[in-house]
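One protein chain is absent from this view; the other protein chains keep their places.
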Amino acid sequence: MTETRIGRRAALWGAAGLTTFAIGGKAFGQGAPVVFGALPPLTGAGGPYGPAMLRAIQQVVEEANAAGGIRGRQIRVVAEDDQTNPDAGVRGARKLIDVDRVSALMGTWASSVTTAVAPLCWENRIPLFTVSGADSITLLPHQGFIFRTQPNSRLQIATGADFLIRQGARRIFHLAAQSPFAQSSQDTLVEKMRGVQGGAVTGYIVYERDKTAFRSEVDQIMRSRSDTVFLNGYLPDVTILLRELFRAGFDGRRFTPAYAVNQSTFQTLPNDVTNGVITWQPSPDVDSGAFRRLQTRFGNVEVDPYSAQTNDHATLAILAAAAAGDAGGVAIRDNVRRISAGDGERVDNVTDGLRALAAGRAINFEGASGPVDFDERGDIRGTKFRYERANNGRFELMELR
Amino acid sequence: MIQDWRDLAQVLLNGLMTGSVLMLPAIGFNVIFAVLRYPNFAVAGYATIGAFAGWIANTQWGLPAGTALLAAFLAAGAAGLLCEEAALKPLRPSGALTVAIASVALTILLENIVRFFFGNSLRGYDLPVLRDWRFDGIRVNPQQLANTGYAIAAASALFALLAFTRLGRAMRAVADNPQLADIKGVDPDRIARVAVFVGAGLAGFGGMLIGLDTSIDPLTGFRVVLSVFAAAVVGGLGSIPGAALGAMVVGVGEEMASVLLEPAYRTVTAFLAILLVLTLRPEGLLGRRT
Partner (left out) sequence: MESYLVAMLVFAGLYALMALGLNVIWGLAGMVNLGLVGFFAVGAYASALLTTKQFWPMPLGWAAGAAVAAAAGAVMAVIVARLRGDYLAIVTLGFAEVIRLVASNEIWLTNGTDGISGIPGPWRGAVTPQQFNLIFLGIVWAAVALAFLLCARVSHSPFGRVLRAVREDQDVAAVAGKPVLWFKVRAFCLGAAVVGFAGALYAHYNAYIAPDGFAPLLTIYIVLALTAGGVGAMRGAIIGALVVVLLLEGTRFLAQAIPGVTPVQKAALRESIIALSLILLLRFRPQGLIPERTRTKARP
């Protein structure tokens, strides 16, 4: 299904690119504000993440407005709650697209919401910036309208596994919440561990995300004599699992995506439980200021990777519109790569980016979630990952590569 | 999976721990059902309210967890009484199902009231996390043991109330036969209020116990609600010892399922337990035929 459409999409892409470069800079600069739509989960299972994601978007927009907006036009964000439900997400997206006339949608979290909303976006020719992890999303026939800042599970798990192997892990137990990437994570992990002397995935359990007790699962981990447990879940369940592993006296490595352990974990669990937990996430270079700026703006607390990504969603959309001189959806789509990759001046925030563009310089935006270079499918590529270890309520950088 | 008696004992023990957390909301649900004859789905909301009230008492006022549980009981009981009087009681003439449906809406309302004031982020109690005790390879956690103790204490208090006090006898009389109780001079309205207060309060107490073992957010009660209903039905709707037994059956069943079947199907086990019991013994394990 997808193979046949990629050709057509690539062709469209090229054609669309040519035309917008030709007509870029049409009627622009009048007073009407540019409207972006945010569709984060504010209720339901994604509830712990959505509010911070939205805050990151709003802060970028405020900063951009203070810097003069997109070529003099102010920017407005309209947010709708997707309720972590594709049905509600579609209704929200319809409203944003048809009533608010947004020129980009950003901040969808659940893979199911993103997949449900995506056809509306490409049919209405507006880009969709998402943090969803399901590999299938960028395989949709989206004509270049989807930009995903979350690395696909293959890339993410493969690099994570390499790190664990470098750390000396050989026997890994994989405990995954039921999600679109549980199985592909497992396949990648098995493949990686098979390539190592003595390496093995000692167990693989998929659990129901909403449950409150995981005692028997932890028993199985203890029995497997693993040196590492990979907790492939989300905040509420990983919080319970960390407590249960501590109680059981598990003394191996605990490895988990950075979005499953964040500031609220430190407030929920005592430090002796969280100390030593290793997280990883896509990341910009150490010398990039984007991540630190975001941390400062969030009140000097740990920033979860999803907020870092939505920070970049808003910045990408604004800079792309500014570079195009046109705030339409197609113009934004066609200019995202122009401002996020290449040899232009490296900028790590929206103010510098707008200033450089206004001065007529080419830019290469490096975000808080990584260098945000997109491949032709809309997946990020060439990103670095940062590995951090929790220590007394803070994360300490272990490695960045 | 299960290789020797130790593994089996461990699973059983885990099941009892899980069950003891479900027990109080299930008992609360059945107390309300016994007297008022409708399934109050709002116990999920009351559990969440209790968990948050206990959290305030524990982390903001600095009360120890045991005392905070009392705050959870009182706050959830008060919330239950308020909701009953304001929202559910006027619907009673329209029939039990109308009240039941309104109680579903009430759960959503309560969840969102909590969300409005506390947001979505996870919160934890101010409590050290203790290591397990091990007995011949079987692990027991002191905190979970304490939680089970709290649950049993609360359930015993309810039994004592029902067995030894005038109020308790009146409650049982209303549960048995409201008309007859009315004739005997028992005020059914007053008994209903007591039942709702106690039922909602126990749900709140149980909600905080869930929170002590996990972390709390506006969905805390909602996550366990299906297991709680299953416990109540398996034990027999309206039967208080039944709810306690049902909770243990569902708890053990869920832990067994996660070992023997797949952990992803825990909830399905609860549902299968309901179907099995209803097919073989429609009144529940300890329920009475009506």
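Lettered A and B in written order, each chain numbered from 1.
Methods note: a residue touches a chain if its C-beta (ideal position, glycine included) is under 8 Å from a C-beta of that chain, and two chains touch if they have at least 3 such contacts.
Because the structure is predicted, anything quoted here is derived from the model rather than measured.
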In the full complex, which of B:Leu122, B:Met171, B:Val233 or B:Leu286 touches the chain missing from this view?
-> B:Val233
Missing-chain contact, candidates A:Val34, A:Val60 or A:Ala79, resolves to A:Ala79
Quickly run down the residues of chain A that touch the omitted chain.
-> 1, 42-44, 47, 50-51, 54, 78-81, 83-88, 90-92, 94-95, 97-99, 110-113, 115-116, 119-120, 123-124, 134, 136, 140-141, 178-180, 182-183, 206, 208
Residues on chain B that touch the omitted chain in the whole complex?
-> 33, 37-39, 87, 90-91, 94-98, 100-102, 104-106, 108-109, 111-113, 115-116, 119-120, 226, 229-230, 232-233, 237, 262, 264-265, 267-268, 270-271, 274-275, 278-279, 282, 290
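As a convention for this text, only the chains that are shown with their structure count from here on.
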Flag every residue of chain B that touches chain A in the complex, lowest number first.
-> 7, 10-11, 14, 17-18, 21, 112, 115, 119-124, 128-132, 139, 141, 143, 210, 213-215, 217-219, 223-224, 254-255, 258-259, 262-267
So in the complex, which bits of chain A are touching chain B?
-> 42-43, 45, 47-48, 50-51, 178, 205-208, 210-217, 219-220, 235-236, 239-240, 243, 246-249, 264-265, 267-270, 272-273
